[in-house]
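Shown here: the complex without one of its protein chains, the others still in place.
Right, chain A next:
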């Protein structure tokens, strides 16, 4: 018998790019992250053909979830058509033979940086968020082993203290993204650089959210129907960006998160940040039979 006969036939890469042992490890970490909502599970971040810091954490999780019938959407700053989003989506198509989509409704896996789609996600969909910095305590504790102890003790007084001092100094809370939020009443997470607008979409959602930081090698999760509460004082309500009365200049749609486009005359125009949501509105206006899904926000207000 020759050694050659024992080895598998040569292939350019394994299905889903990562080898099976890497996927198995990541699946185990994901299961643990789901079992302990908000707890940061360390994992061995693998090399993928992308630089760390460009969403390698999200990429590895998505690769692990791929199957040939998966329908994958990739968002970068709300847009499906940015270079980064396109090339990641195409990569999933090449290494997983998956169906690529821009439509939130159709997708089974949505990998995103900076935004959560405006259309509500369902229980059969998984949201994968790319996370640059998973540690909400980093601002108050530079020693990560101490930070882990603080999570163990649920010692979050200093995170509250930062919000207290922002209110004292500025009269309002200055935390715009990565707004610290308590998951399942136990672990505080940094919900990645999504705006405050989107943090509320994580609360008691139907879908599973997996957050993954490739450089920092941490996976954490918000399982379906789990409480996610931004840290707020009883007498100072949580405020989302005031986009509720802004109108998208392309679609005439009002009440969703907008990109601000500064104009030469000093004014600003607004367009829907969720680009494919905008595309659907335009197609519908042109008479195409487009189905726009139920949205988290209605008339600019979170729908609860």
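Basically, a residue touches a chain if its C-beta (ideal position, glycine included) is under 8 Å from a C-beta of that chain, and two chains touch if they have at least 3 such contacts; residues count from 1.
Please note the rule applied: contacts and distances are computed from a predicted model.
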Just to verify: the chain that's not displayed, which of "Carbon-phosphorus lyase subunit PhnK", "(Fe-S)-binding protein", "ABC transporter domain-containing protein" or "Cytochrome bd ubiquinol oxidase subunit II" does UniProt list as its protein name?
"Carbon-phosphorus lyase subunit PhnK"
Residue of A:35, A:146, A:161 or A:174 in touch with the missing chain, whole complex considered:
A:161
Among A:31, A:144, A:236 or A:285, which one touches the chain that has been omitted from the display?
A:236
Which chain A residues would touch the chain omitted from the figure, given the whole complex?
153-155, 157-158, 160-161, 164-165, 167-169, 232-236
